[in-house]
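Here it is, the structure, as structure tokens.
Here the complex is missing a single protein chain, while all its other protein chains stay put.
Here is chain A:
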Amino acid sequence: MMIKINISSNVIGEPILAESMIETRTALNISQAHFDSTYGEIIAEVETDDFKDIRQALESKGAKVTVLDHPIVRDEEECVECGACISVCPAHVFSFDEDWGIAQDIEKCIQCGTCINMCPHHALSLEK
């Protein structure tokens, strides 16, 4: 599953991510990270079984963890299966299947929204 970890300014200098990973013996597969001097945001994939432990570890160190559970939705009626969305997705969610239709690996979606603007047919949305 995909999670978002927010790290606020008071703990940003501390290695809480590494500590939590070592402590819980859990691997986080980081797909995006944004840091500046006041704020950090990480998007990562974690095994569902490990989620509870790593969330507890991170939150006890002052981070905030949210589950990203609204991945991209493709309206198959609107979609013409062009493939325009394929190249802009940082998480490689879309690809062509063997019949040149669109295959999606929804699990990987980090909900960045980039593909929504790329789709010429308004077929993509992040629904709540």
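As a convention for this text, a residue touches a chain if its C-beta (ideal position, glycine included) is under 8 Å from a C-beta of that chain, and two chains touch if they have at least 3 such contacts; residues count from 1.
Definition applied: contacts and distances are computed from a predicted model.
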{"item": "\"Aspartate carbamoyltransferase\", \"CBS domain-containing protein\", \"Cation:proton antiporter\" or \"Polyferredoxin\" - which is the UniProt name of the missing chain", "value": "\"CBS domain-containing protein\""}
{"item": "Selected from A:68, A:88, A:112 or A:126 as touching the chain missing from the view", "value": "A:88"}
{"item": "Residues of chain A (touch criterion as defined above) contacting the omitted chain", "value": "80-88, 95-96, 99-101, 114, 117-118, 120-122"}
